[in-house]
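With one protein chain withheld, the remaining protein chains of the complex are depicted in position.
Now for chain A:
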């Protein structure tokens, strides 16, 4: 299995994502520049945090039109795993790959601290190594993580089990305490908290590790046997 970590001008969590893959699952991983026009070698695509294009206009608004994003849309269509973290989540919503939008935090403050998340749906390719309802500690670091969608969309998210993580103690004003959601198919996930910063107890938590091991497990279940025999 091969991972891609996208790099936009202004990404700053790309190295963390790269190292998290190396250290949690040890699978091949490459940095892929935003101008790339081929993601076919990759099975999972990580859209990292940061301030792509300086957050100009809106967070993720400009990156969403980077050439590589056409390929991300194709990969999503093909059922590949796409994980957007923080700015990556903002980019995926701007691109329409996930519903809703991220607004300024209600407090107007940049919130940078550990947060306790509840795993609402552990039946996704990204969360199967968690228990349903499990509480995990994953840090947040954002000024614009206040998730918004209209009532109708929120109901749809609930009905389809697309709400994957919620905050215990809402840090930013998100509707429904939402910290992370997936698309209907479950192969595209966006979240404001940073699992890649929580993969070693030396970093304060290793609760993010299971996201990476979940992805690899899902991939092996569908590809592993076929490629060995």
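As a working rule, contacts are C-beta pairs under 8 Å (C-beta built on N, C-alpha and C of every residue); 3 or more make two chains touch, one makes a residue touch a chain; residues count from 1.
The criterion applied here is as follows: contacts and distances are computed from a predicted model.
K.L.:
Any idea which of "Xanthine dehydrogenase iron-sulfur-binding subunit", "3-isopropylmalate dehydratase large subunit", "Phosphoribosylformylglycinamidine synthase subunit PurS" or "Thiosulfate oxidation carrier complex protein SoxZ" UniProt assigns to the chain that's been left out?
P.N.:
"Phosphoribosylformylglycinamidine synthase subunit PurS"
K.L.:
Decide which residue listed in A:105, A:124, A:166 or A:187 touches the omitted chain of the complex.
P.N.:
Answer from the full complex: A:105 touches the omitted chain.
K.L.:
For chain A, which residues reach the chain that was dropped from this view?
P.N.:
Residues 57-58, 61-62, 65, 93-94, 99-101, 103-108, 146, 148-150, 173 of chain A touch the chain that is not shown.
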